[in-house]
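After the structure tokens below, expect a handful of questions from me.
FYI, not all chains are in this one, though none of them got moved.
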Amino acid sequence: MSELRLEVTGLGCVREGRRLFQDLNLTLTPGACVALTGPNGSGKSTLLRCIAGLYPDYEGTVEAAELSYLGHRPGVSPGLPVLENLRWYAALTGSRVPVTALITRLEIVGLAGYEDVLCARLSAGQQRRVALARLGLDTSPLWLLDEPFTALDTNGQALVRQLIAGHRAQGGSVLCATHQDLGVADAGVLDLGASG
Amino acid sequence: MTVTETLKRWWHQLGSPRWFYEISGPWQTGFAVLALLLLAIGTVWGLAIAPMDYQQGNSFRIIYVHVPTAIVSQTVYMLMGAAGLVLLVWRMKLADMVLAAAVPFGMSMTALALFTGAVWGKPTWGAWWVWDARTTSMLVLLFLYFGLYALRQAIPRNEAAGRACAVLALVGTVNIPIIKYSVDWWLTLHQPATFKLTEAPSMPPEMWLPLLLNVLGIYCFFAANLIGRLKLTILERESGTRWVRELIAGRSP
Amino acid sequence: MNPKRRTRLTVVLFLLAGAGVSVTLVLLALNENINMFYPPEAVVGGEAPVGTQIRAGGMVLEGSVDRDSESLDVSFVLTDYVGAEFPVRYSGILPDLFREGQGIIVQGELNGEGVFRASQVLAKHDENYMPPELAEMSAGHQKKPNPLNYDR
Amino acid sequence: MSLFSAQLRREWLLLIQHSEEVLNPLLFLFLAISLFALATGGGPDVLRDYAPAIIWVLVLLANLMSLEGLFRRDYEDGTLELLVLKAEPAFLALLAKVLVHWTFSGLAMTLLAPLAALILYLPVSALPMLILGLVVGTPALSLIGAVGAALTVGLKRGGALLALLVLPLYVPVLIFGAGAVLEQMAGIETLAQIYWLGVITMASLTLAPFAVLAALRVSLEQ
């Protein structure tokens, strides 16, 4: 699997009796970045969940490397302080990152000084930033991002681009559902076409 | 080599609802006819011809309904547990359908066993209901069936509902040995087993033969019922596929 | 060890340990007697508490059943056939199976004089079924069935 | 930090954040017991015979109430997805969750048992058996309940469905738990029921985490 980060063959999915997509093929090599586009309800989120292993009822095969998934639900506990959220995630993935490294990551996503603030007390965009800080904490080579720009200001959107660039520079691959322009020059595009 | 290959092919075929739909027609009729015959003979024999019990008199004849329903309700649950395992491990569509199709039958048989037990208990024990281990674990079985039914209703997507029910069905199988052995492990008002695998039944043949017929009959009834429900479920779930459309078109041109 | 394999090992060890402890406990439990009722011996011997709801059981002693002709009151004696017996009073309809020599479970209270006031009388049937003729034939030499198994 | 201890730490932090939750099942137990004492208006003799049953049934129900929240929060904020996807091995993290749940429901209720016994006039001599039964039996409640909670977490208002799924499986615990106290009150000296409680707890400890994981996977698919 050192060659391919993701290999999807003949992927198809039917939901509620409507076919969302069919016979989809996609391979991601190290460093690849693909934008997943399509109108509302065309199945972007579903596709990502199929790949992540959160939605098993698809046709075809999916072979994916170790991956990090950032979905519509950010995966941030409102009842925990910002730093603790990261700390738990680090332990979960088995990566032995020192606390100082976690704080650095918080600085990167613009949450310096918020270490001990409860996530419930953060605005929508700030919560998404906590989720961004998680990306790259573990060493998964494949990122699946579902509308990562949600609720972020322009500064935050630049941050996402920067994170993607950094990940690719280290040989990581990215598949990213978005309605906006991804703003990454050499990104491929997978369009799911018309809704329904 | 060839044996494993045939087995593999067979296993693979079992996973195909279409294959099942196509081969199962004659089986359904066969089981239905057998069930009718066995149940008719067994019931008439048991209710009218078999001798009455020296202690219970005629109320003992409830045995011919009580025991078949009580036994089959447990078998159905075991079958669902097995289907659940198959579904979770091999993702076989047919297993999910079995899981869905068997619930109503199992539920009604459990209810019937409880009901006949209660009706029998009043004259024999002197109470409609007692909380002993056998009766209680049987009531738990009924609630497990309710739970399976409710869980399926509560989850909108068929596939997810099937897997959730599979987990519950598997967890619930621990209840079956409890039902079976409760009369040996604890002091229950319910009698211990009359029929044991290792000994002759403590009942003369003219009493247990009709019972045997009824037990076999109810198994055939279950098989016919299950196949019928499965076929309906298959048509419903696979309504989008070509073969079903062709089938329907072919039937009503 | 690679993490996948370590995980699998953890799981297997966990399962083994759990199964081991469970089995031990089952064996311990089966060794203890768990019958929640008092045989005649315990009632007579004063082990059964007085004035609270309990269950007791025994066989109906032959010739001890005394029905009141005007009401549903009935009294009888429960025995274990090896010396211990106690009187029971009850008012209500008896189960069909209630007869002399039958295994009976009574629910109620023991009073100070050692009389059991039953609020419920339950008959226990054993696993043997036979036609009346057969029963008559074998009646003479058969040992009394003991469906209560309280000596188990 | 190892996964198990990290999960423990997280649950603990979440709990002190919502510290009312620690008190709540206990308060429920206490309130409901008082309701019984109120509704019967009964004196010591009446209540005493019923005390083991009331306490055990209410422990079951209090447990049930606290179960609903076991995975709900994590489900809603998406951390449950992360746990199922990334934890190595996930069942350890789940065990840690259940352990914390038990500490603040089953164990806490055990500590409250003497008070409950007092309100309901349970004889002091029966108290040790009540406490022993609770200590040995309540872990099974949390473990079995976790399976039900995992199955219903994706459903809105799953609470009552949870009750339907879980209560039947609680029945053996109830029988042995209340039975042990009743036997003690009747003067029978035996630990058989406690052993059976132990069997149930050990069996669910070994099997439940895997059932929970499977159930969570299904709930996340929806």
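Worth a mention:
Order of writing sets the labels: A, B, C and D. Residues in every chain begin at 1.
Everything that follows uses one rule, which is that a contact is a pair of C-beta atoms (placed from the backbone, for glycine too) under 8 Å apart; a residue touches a chain by one contact, two chains touch by 3 or more.
Nothing here was measured: the structure is a model prediction, and the numbers come from that model.
Just one of each chain type is placed here, yet the complete complex contains A x2, B x1, C x1, D x2.
Keep this in mind: only the chains that are shown with their structure count from here on.
Pairs A-D and C-D differ in how many C-beta pairs touch across them, and the larger number is found at A-D. Remark: chain B and chain C have CA centroids separated by 31 Å (rounded to whole angstrom).
Centre to centre, using the average C-alpha position, chain A and chain C are separated by 65 Å. Contacts with at least two other chains are made by residues 56-57, 94 of chain A.
Residue positions 157, 159 of chain B are each in touch with at least two other chains. Interface of chain A with chain D (complex): residues 52-57, 68-69, 71-81, 84, 87-94, 118, 138. Those residues of chain C lying in contact with chain D across their complex are 3, 7, 10-11, 14-15, 17-19, 21-22, 25-26, 28-29, 31-34, 36, 47-49, 52-54. Of all residues in chain A, those touching chain B in their complex are 14, 17, 56-57.
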